[in-house]
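Dumping the structure here so I can ask a few things about it.
Omission of a single protein chain aside, the complex is shown with its protein chains in their original locations.
Chains here go by letter, A and B, matching the order in which they are written, and residues are numbered from 1 within each.
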Amino acid sequence: MQTTSHLPVSRWTAYKKGWTGFWKEYSRNRIGVVGLALLTFFVLMGLLGPSVAPYDPVAAVGDILQPPTALHLLGTNEVGQDILSQLLYGAQPSLIVGFAAAGISAVVGSLVGLMAGYYEGYAGDLLMRFTDVFLVIPALPLMVVLGAILGPTLFSIVIAIALVGWTGTARLVRSQTLSVKQLAFVESSKASGARDYYVIFSHIVPNVIPVIFAQTVLVIANSILSAAVLTFLGLGNPSTITWGQMLEFAFTSGAVTTAWWYVMSPGLCIMFVVLSFSLVGYSLDAIFNPRTKKA
Amino acid sequence: MGIEYAVKKLGQSIATIFFVLTFNFFLFRILPGNPFALLFRGPGFSRELVNQLNSQFGLDQPLWLQYVKYLENTLVGNLGISYTYRSPVLDILIPRLMNTVILLLTATVISVALGIGMGLIAGWRRGGKIDLAFSTSTLLLYSMPTFWLGLILLFVGVIYFGLPVSGMVSLNGELANPLAPASIVDLLRHMVLPCLTLVLGLTGEYVLIMKGSLLDVFTEDYMLTAKAKGISNAKLLRDHAFKNAALPMTTLIAINLGLAVGGAIQTETIFTWPGIGLLTYQALLTRDYPVLQGCFLVVAVAVILMNFLADLLYGYLDPRIRTA
Partner (left out) sequence: MLSVEGLRVYYQTNRGLLKAVDGVSFAVEKGEIVGLVGESACGKTTVAMSIMKLLPTGARVYDGTIQFLGKDILNAADEHLRNIRWKQISIIFQGALNSLNPVLTVREQISEGILAHETVDKKTIDSRIDTLFRYVGLDPARKKDYPHEFSGGMKQRIMIAMALACNPALVIADEPTTALDVVVQHQILDLIRSLREKLQISMLLITHDLSVVAELSDKIAIMYAGKIVEFGDTFQIFENPKHPYTRALLKSIPRMQGSKTRLAYISGSVPDLTRPVPSCRFFERCPYAQKRCAEVEPEIEQVGQNQSVACHFWRDIQSQ
């Protein structure tokens, strides 16, 4: 009979070791620390970008399509706007879209996963079939159609991504729920007459949260990536500067074959921000997910 | 092969397709702004055309009747009329689909071959420099948006290698014969960059899964038994490790198809490859909803069918399912 003293579900729970214990474990992985550093950098960029930007991003302050100079460190675009300033202003919306979409995915996916895992049998099965269907439908075409119908705003991008991205979390949460359900203290709780939602929320959820957290970080990475693609394809709001939007303008204005600084700057930002979240997500996953084998 | 298995998979596929069709139907009706009307009132449609569509799709009938008509129409291939082309959507889609298939098929074959090869090496020499190099490059490539990778390759390819900027074939009267060697070379030259973009994006996943699968297999007991028999390393790797590790790859190829399609949309847009991905982009720009919807349907159904075929293939390759 298993006791709570060694939960086989999660090798680690925040509630047991506290934040210092967590940091000790996390910092063992150098890659994870690098990822975290990068992530912090970009979050700071999002928060402080507008304050340190040298120019107003929408003002035409220079000649069009200038390569990087001392005045404009990353050059100018086809309207004469300073690319560095646009980059700094664009960090915030680019990140927010990712967070928002991932947040919704996480909530929806977790609820579906919890329900499917807790209420096995017909209902649970049906939920999983539903999830599987969404997994098979190709993601980008679906997001494109959704985005087209909802209109060219950041909000529609968030919804489109969330509607497609919840499935991964759902599957993970379901399998975790199934494992936690087996534990003795859950059974005894049920046997002593606790109501279902009590069991779910005070026993199962705390044990599942760490894994959801790790997974959501990865979902953020994916969401930022998808947001960039959707914006590039023209589904974003042209009056809001995001990194994807910058690339869209670069492409539609025909500047791509000449202005390498215009293409590289936002692209590198996207790549590194996605990389940073991925690294952090994988490191968290290695700590929290009992299924991830140690190297 | 287990007939139950095949039937079960077929049933699932049909159910999924059905779901997609239904989802598609309601998508245009549930959302605010009555986008459904958008499907059938294209700018410049003649009165007769509008009436014809009205009766075909039952636009003034109750919802459930519309749904039935929609299913009927879809099954016979009537996906509406395009705004921009004024012709049936399916007629526009099919040739474009062929072009995409050429691109995706080539890219998938190359990616799978590379993925298996590199995955085997990475797994065999685990922890070595090669393994590390593969992992790092895979992670970096995965963090890049496909279209951005395409942009970089476009830039480099056109300026430094003189590859064609766009399209699938050069618009040259002399190359009118598609089977002439010159035409084939021309096609290949146009295909290099978009194919490379897709391959770089897809291979990483295959390498990862192959390596992971291989490492899992190495821990299995039967590997020890095989080694104890004193067979050669080559035979060990081929008959025992690879044959077992490669099984998950078949299903992976199908799963990846969804991703591949997404990559194709971006790649075709960048390189103006006249496939269904570019058509999606163009339909998006012009808000040609019938075509947009048609692209989504066709692509979704194609992916579902490919998944089904992959499941069948897997069922054939794995003796545990084959002899069930």
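What we mean here is this: a contact is a pair of C-beta atoms (placed from the backbone, for glycine too) under 8 Å apart; a residue touches a chain by one contact, two chains touch by 3 or more.
Being a predicted model, the structure only gives us computed values, none of them experimental.
Q: Which shown chains does the chain we cannot see touch?
A: Taking every chain of the complex into account, the missing one touches B.
Q: Among the options B:Leu141, B:Ala226 or B:Leu313, which residue touches the chain absent from this view?
A: B:Ala226
Q: Which chain B residues touch the hidden chain?
A: Counting only chain B, the missing chain is touched by 220-222, 224-232, 235, 239-240, 243-244, 247, 318-320, 323.
Throughout what follows, only the chains that are shown with their structure count from here on.
Q: Whole-Å distance, chain A centre to chain B centre, using C-alpha means?
A: Their C-alpha centroids are separated by 24 Å.
Q: Spell out the part of chain A that touches chain B in their complex, as residue ranges.
A: Residues 129, 132-133, 136-142, 144-146, 148-151, 221, 225, 228-229, 232-235, 244, 247, 250-251, 256-257, 260, 263-264, 267, 270-272, 274-275, 278-279, 295 of chain A touch chain B in their complex.
Q: If we count contacts the way the header does, which residues on chain B are in touch with chain A in the complex?
A: 12, 15-16, 19-20, 27-28, 31, 33, 35, 127, 139-140, 142-148, 151-152, 154-155, 158-159, 165, 257-259, 261-262, 265-266, 269-270, 280-281, 284-285, 287, 289, 292-293, 295-296, 299-300, 303-304, 307
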